[in-house]
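Note that this complex is displayed minus one protein chain, with the remaining chains in position.
Let's turn to chain A:
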Amino acid sequence: MSQVDLVEAERAAVAKPSPLWTLGLFRSEFVTTLRRWRTLALLGVLAAVPILVGIAVKIETEDGSTAGQQGGGGEGPAFMAQITNNGLFLVFTALAATLPFFLPMAVGVIAGDAVAGEANAGTLRYLLVAPAGRTRLLLAKYATTVAFCLLATLVVAVSALAVGALLFPLGDLTTISGTRISLADGLVRALLIALVVAASLLGVAALGLFVSTLTNSGIAAMATTVGLLTTVQILDQIPQLHAIQPYLFSHYWLSFADLMRDPVYWDELRKNLGLQALYVAVFGSAAWARFTAKDITA
């Protein structure tokens, strides 16, 4: 074999790895995340919320009254009043109840821990010398967080659907606009709503991942992300700050209810998705810039 042949042989050997192999990292990442007790506990809490709401509504309405309208002024989450008529509304109620805090908190914990937790445990350096590649690892981490957003939302929705079907009648339902739609149509809308709710969490996911690249302490990153989440929610409630409110990632979250109008009112939904995309672009880039230039000393 001549020198040239050898070089050619080497090229062939180097070119051999299949591009599909790179997906193995995402799969490993996702499975590893799901095998943490913390993740399972978060999903357990999310699954419990619809159960609690369902049971509470059932108990409260046993005398034939309507939920959310008893005892004067106690205003529950959206769609609460409709649950007794149709169990499907428990899905919407549960998503409306978990979206402001439980869901983003769970996402914040997963995203905040993504890089910082590995740095804290020292496993980050071994992933990087494997070599996972910094951009590839960060993408796998974000993809995993996005998958978790979807999974967490579906856990709430499926749990709510099961509890709703168990405790309440199912059937045709009335939209916010007053029109009647079939149960099948209602289920499609429920799925759409779940997807929109999951997409609403993408901004928090990107923010959490960025915070995660800033520190070597998983706990600090999780606490910071959840703290930011709470702060933003408070800022969104202060009327004097209306000028900045359209830029807060949580501002259009409850717009998912517009999917229950007939016809669907897209304006705020579009604003919500656009805002999430903006957060993903800004904090995703920031996380990338930070992580690819970072000295890994942990």
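A few comments on the model shown:
FYI, a residue touches a chain if its C-beta (ideal position, glycine included) is under 8 Å from a C-beta of that chain, and two chains touch if they have at least 3 such contacts; residues count from 1.
Keep this in mind: contacts and distances are computed from a predicted model.
Only one of "Carbamoyl phosphate synthase large chain", "Nitrogenase iron-molybdenum cofactor biosynthesis protein NifN", "ABC transporter ATP-binding protein" or "Heme lyase subunit CcmF" fits the UniProt record of the hidden chain, and that name is "ABC transporter ATP-binding protein". For the chain missing from the display, the contacting residue among A:Ala184, A:Ala243 or A:Ala293 is A:Ala293, taking the whole complex into account.
Considering the whole complex, the residue from A:Val57, A:Ala132 or A:Leu254 that touches the absent chain is A:Ala132. Touching residues on chain A toward the chain that is not drawn are 1, 3, 6-7, 9-10, 13-14, 17, 21-22, 24-25, 27-28, 32, 35-37, 121-123, 125-133, 136-137, 293, 295-297.
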